[in-house]
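A selection of the complex's chains, in situ.
Chain naming follows the written order as A and B, and within any one chain the residues start at number 1.
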Amino acid sequence: MKKNRLEAFTDALIPIIMTVLVLELGMPKSYSWQGLWDLRRELFAYAISFFLLAIVWGNHHHMFQVVKQIDGMVIWANSILVFWLSFIPFATKIVNDDPDSLFGSQLYTIIFILMNLSWNFLRISLVRANKNSPVLVKALKREPKSIYTLAAFVIVFFVSFAWHQFGMIGTFIVMMLWIVPYQRVEKSLKNL
Amino acid sequence: MKKNRLEAFTDALIPIIMTVLVLELGMPKSYSWQGLWDLRRELFAYAISFFLLAIVWGNHHHMFQVVKQIDGMVIWANSILVFWLSFIPFATKIVNDDPDSLFGSQLYTIIFILMNLSWNFLRISLVRANKNSPVLVKALKREPKSIYTLAAFVIVFFVSFAWHQFGMIGTFIVMMLWIVPYQRVEKSLKNL
């Protein structure tokens, strides 16, 4: 089965989640530069969540460049991935409403842990559906970065017990590992 | 006429309906694990509605893999299908606001009955528009699973008179029949 509709589905869903973030962005209390400055935390959280979604999309884009075909399991793995992504506006709002709570901070990290696990499920489903494509198998079968990322998220989770605000910032720092989307795929495509 | 824009239209509409669900998700009353736990019913209903929409999309995706061309009637059948899907957030909200009401539970089931009928109308329109494609005719002309599903939804509807909360859960159980998207289509494509 062709991959184009799964890509189109994801290319609609991730922008919509980004835009839900905008809808939940509060307005400044006073319409002045001071009012905008007072909103700095919220704007910062908005920017972090927006670019985290952009990072996920960029890596999804790169991963699917080598995909030849998909099956029912890939569709399910992708649906579970976007399910966790859909909670990012929810967690962002909690972090914004109560910036000092341990709960919001850890919830944010947990969503990224669940997203990371779904990402690996998607990666494994893609390898399974494209056994005959050596480029994909080589690029996606072993992916140490995903494992390091999972470990790093768990560390962020435990560090946030000591330092509340670290959940969101730590998650963003870990995701920096993915800011250059999937070099392994770019390399595989160049070697073709 | 080509099918690609009808797919694109559906691939935008279903993710947007999924996201309307997120917009209607309430916030926890207290920002704590306890608060999240108190929201468990609502989160559960969100997850059910989200994955039901994912199941419909997955089957729509599989069904259209064998489609060669569409006509005006297919566009209408598809519009009616998404019309009923667009009521899922509405029904989910009613179930959440008043979890013990028979009304919400049955409304949820009725939307899936109407969706099932539209699905069959779409299936028949596709057979009509693709008479010359033996693969599609073979895969879609007779579809006993759709009939069983309709019967099962009607049973769920009547059982919910006795057990209020069964509407949403029963609907989800019936939809499990569709969790592996359209094996008939996957088989037809492999036989090519």
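We take it that a contact is a pair of C-beta atoms (placed from the backbone, for glycine too) under 8 Å apart; a residue touches a chain by one contact, two chains touch by 3 or more.
Remember, predicted model here, so these are calculated numbers, not experimental data.
Total copies of the shared sequence across the full complex, per this structure file: 4, with 2 shown.
Going forward, only the chains that are shown with their structure count from here on.
Chain A meets chain B in the complex at residues 1-2, 5-6, 8-9, 12-13, 16-17, 20, 23, 71-72, 75-76, 79, 82-83, 86-87, 89-90, 93-94, 97-98, 101, 103-104, 107. Of all residues in chain B, only 7-8, 11-12, 14-16, 18-19, 22-23, 25, 27-28, 31-33, 35-36, 47, 50-51, 54, 57-58, 61-62, 64-65, 179-181, 186, 189 touch chain A in the complex they form.
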